[in-house]
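Yeah, one chain of the complex is gone here, protein chain that is, but the others are all in their spots.
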Amino acid sequence: MRREVPLVLTAVVGLTMIISHFIPPLNILKDLFEDWFFIIAAFAIYLGVLNLLRVNADKIYKKQADAPFGLVVIFGFLVITIPGLFFSGGRSFSDPGTPFYYLYIHVYYPLSATMFALLAFFVASASYRAFRARSVEATMLLVAAFILMLGRVPIGDWITAWLPQGYRLGEWADWIMDFPQTAGQKAIMIGIALGVVSSALRVILGLERAYMGGE
Amino acid sequence: MNQENRQEEKSFWEKLLAIDRRIIFLFIVVAVALPLFFKVSMRIPVTPVAQGTYEAIESLQPGSKVLASFDYDPGSMPELQPMAEAFFRHCFRNDLKVIIMGLWPQGPLQANIALEEVFQDKDVKAKNLQYGIDYVNLGFTAGNEVVIDRMGHSFEESYPKDGYGTPIGEIPLMRGVRNYDNVDLIFSLSAGYPGTQEWVQYGVDVFHVKLAAGNTAVQAPGMYPYVQTGQLSGVLGGMKGGAEYETLLGIPGRAVRYMFSQAVAHAVICLFIIIGNLAFFASKKRKRS
Partner (left out) sequence: MSGEVVGVWIGAILTLGIFSFLYKDNPFYKFSEALFVGVSAGYWFVVTFWQYFLPKLIDNLVLAYTLLTVEGKIDYHWVYVLGGGLGVLMLLRLLPSVGWLSRWSLAFIVGTTAGLQFTRYLESNGIIQVKGTILPLIVGGNLNTTIGNIVIVVGTFCGLIYFFFSKEHKGAFGGAARVGVWFLMITFGALFGYTVMSRMSLLIGRMDFLFSNWLGLIG
């Protein structure tokens, strides 16, 4: 039961999704399975949220070293959840003017955007410390990166303004993106497609069971 | 004397390699922040892929319906928000009808923020645009690519109501819009999964819709194969893509203004890479000899 039912479920659902392309009447079942997918995905989100709250509540209960920050996590959760559920006008909870919208713009957005902006500093530091032209391949990577970084901003054309039209850095960047880069991306894309198709088949046929975890 | 000089040279390069990363961070802050104080306008060359996106929208007749999928969060706002604002300006200028949706929860919110900004324009105010007639925001629906697939059969099944709870059958703009056959173009503003790739896979290749896109710079290179095969009409890549779009529209905005900062930052990064490599090879040569 523990392993057999999930395997059968995966096979039935997966095959239904594939076969419905060839047998249109099966689309009714496909649509139903897709709806259930929405619902289960929602519960999966709640699982993550509940687990997060449980872990942090545990930290506070056990008076661990970072318990105060566990309190901050739960505080942050409540600060947005309570207004969002009860004081933001129901289904129009995300309209401009609601408390939820205010918190989204002035708390969630600055935090989220700044977390990502930190990456700019680390990319600069990593470029300085680790980006080395140690081999022919690394040098090709470096040269391509240089051409793209300078060619994609106006400074590239400014530096190479003395060259004739069609040979400036911006145009080199365009050519690299349109041709060799596209070729490399196509190779990666086709390779991934073959990998996804074989993995999907393995999962549907029950040959791949890692998603079920141990036991 | 020569040996002493070589000792100094060695310690200089090694010091350079071992520099505290906070100094690098400081350089980056100055490189990014200082140009913002100077209103330098730079000529923005337009790439063919950006031109493709512009042409896809420009070629639509007044009254055409564009389905805009806002698939990004605040983390991608500096790159995609200028594109979103330029897109709305383009659509409203050409009297196109816009149906907003999102595969990311924050997407429709970002659309509202962009609309708030665009509605302050004199030209847009003069058009007296009405919600439900000229534009509509269907909100977010969970399900990722499944939503795209379902909408191919029926919008109402995925979006029975708009983002404000109104049944879509009661919205004038949505009357007669049953599925993709009733929209003229799909514009995907995407920062990851689900996004433009899923629109290509489930929208273009199954339902043969016309698709144009604006992506973050991280995602844009991966879309070039789709442009090459014609699955995608064009793609705007990152803040530069937004600047190109603003240039094509003749309405320079935030993206064009930011390009000076972007240019200086890139130059500084290139300089760091050059110095890092020089220091590395110099100290390597030193160690060998």
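First chain written, first letter: the chains are A and B, and each begins at residue 1.
The criterion applied here is as follows: contacts are C-beta pairs under 8 Å (C-beta built on N, C-alpha and C of every residue); 3 or more make two chains touch, one makes a residue touch a chain.
Quick caveat: nothing in here was measured; it's all calculated off a predicted structure.
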| item | value |
| --- | --- |
| In the full complex, displayed partners of the excluded chain | A, B |
| Sole contact to the chain not displayed, among A:Ile23, A:Leu163 or A:Met212 | A:Met212 |
| Among B:Phe27, B:Phe187, B:Tyr202 or B:Phe280, residue touching the chain not depicted | B:Tyr202 |
| Candidates B:Pro105, B:Gly132 or B:Pro252 - the one touching the absent chain | B:Pro105 |
| For chain B, residues in touch with the removed chain | 22, 25, 28-29, 32-33, 36-37, 75-79, 105, 139-142, 145-146, 149, 160-161, 200-202, 204-206, 216-218, 220-221, 225, 228-231, 237-240, 254, 258, 261-262, 265-266, 269 |
| Where the missing chain touches chain A, by residue | 2-3, 5-7, 9-18, 21, 32-54, 66, 69-70, 72-81, 84-85, 90-91, 93-94, 100, 102-121, 123, 127, 137-138, 140-149, 152-153, 176-194, 196-197, 199-201, 203-204, 211-213, 215 |
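Keep in mind that, in the parts below, only the chains that are shown with their structure count from here on.
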| item | value |
| --- | --- |
| Chain centre separation (chain A, chain B; CA means) in Å | 16 |
| Interface residues, chain A side, partner chain B - complex | 27, 31, 34, 37-38, 41-42, 90-92, 94-96, 101, 104-105, 108-109, 112-113, 115-116, 120-121, 123-125, 127-129, 131-133, 142, 145-146, 149-150, 152-155, 157, 170, 174, 177-178, 181-182, 185-186, 189 |
| Residues of chain B touching chain A in the complex | 17, 19, 21, 24-25, 27-28, 32, 42-45, 47-49, 73-78, 106, 108-109, 112-113, 116, 139, 141-143, 146, 149-150, 153, 157, 161, 163-165, 221-222, 224-225, 228, 240, 259, 262-270, 272-273, 275-277, 280 |
